[in-house]
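With one protein chain withheld, the remaining protein chains of the complex are depicted in position.
Let's look at chain A:
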Amino acid sequence: MEKLIGLVTANYSTKYPSALSETRPVASVPYLGRYRVVDFALSNMANAGIRTVGLIMPYNYRSLIDHVGSGRDWNLSRKKGGLFILPGSAFGTSRTGSRFLLRDLEHNKVYLKRSTADLVILSSASFVYNMDYNQLTAVHSQSGADITVVTKSATEKDVDVTGFVVDDGRVHGIRHGVSFGDEAFLDCFVVRREFLLNLLDWYEQNDYLDLFEALSGDYGRVDVRTYRFDGYAEPIFNKDAYFRSNMQMLDPKVTAELFPAERPIMTKAHDNAPAKFESGSHVSNSAVSGSCRIYGTVTNSILGRSVVVESGATVNNSIVMQSCVIKSGARVENAIVDRNNVVPAGTELRGTPDDLFIKEKAAD
């Protein structure tokens, strides 16, 4: 079996940041109550047996490093290998949307050079999906492609997602943004380590570009092929996509696919108590994280850890993040309430299904 290492890129911002991603890198945006977006990339790698992973950091790395720590929760705290925290370039977050910025990769060539691995899987932390990377690497090695990119058929327009121009399984170019039916890039690819180092040498003078932009003139000679992933995979670049994907987690069929027992999505461990549903509470079609205490009404919503919904309070069609308190009689509807907010008694935070209300996070 070929030896694999991983490289996760987190040094980028989105074209249309919301209050959720203005204050933190996309990689550490909370997801489904207890996770953060980076968990999917790290867990996919860990579940493929990868025990050496580099993580290219954005400048605003506080929340991300707090979350990943030593990497222990992904079996990446190791004497040999493990989690390598790698510096991102200052250019990263200002070069909006580039997930595989050459400058970030050039900066960290030493990580690739010191490895003896055959293959590198690179992934951003921007999609929610659970995939068996061993199938990807098997296909890659068999096909003889230089690069194998993971794609899906786009289900809708998304300006943040990279698309590929594909003919007979081979990539001929990229597009910025996808529409229905386009070959959408899941921001994950596998490449031979030596070949990646060659590419970085070739494009050293163009390091302000994204790798796949730099390849634009070379798709004729660099064999880039697609690997279609058919499972659940959604980008979370903007607030509407983020909200919709979270809400899809209220379908047990989707969560069964995204969180199978044999390939768990791992995350930072916390010492939360079980959730407590008190007498008189009403909860339906909702996901409730550890240490939540619910006295009021929660419908069609997702609650992060340690959220308190007091008696007489209602939360409907909303995401309420960690440590928020919804006071008695308060009403939260069609909203995303970022962490640490106290919604005062009798007040309302209301958006509409088409125009969600976003409450930015409050101070600790």
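Here is the rule we use: a residue touches a chain if its C-beta (ideal position, glycine included) is under 8 Å from a C-beta of that chain, and two chains touch if they have at least 3 such contacts; residues count from 1.
As a working rule, contacts and distances are computed from a predicted model.
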Undepicted complex member, UniProt protein name, chosen from "Adenosylcobinamide kinase", "Glucose-1-phosphate adenylyltransferase", "ABC transporter permease" or "FAD/NAD(P)-binding oxidoreductase": "Glucose-1-phosphate adenylyltransferase"
Sole residue of A:S28, A:S245, A:S289 or A:N334 that reaches the chain not shown, by the stated touch rule: A:S289
Given A:D66, A:D218, A:E278 or A:E348, the one touching the chain that is not displayed: A:E278
For chain A, the residues touching the chain missing from this view: 32-35, 72-73, 249-250, 252, 255, 259, 264-267, 269, 271, 273-291, 293, 302-303
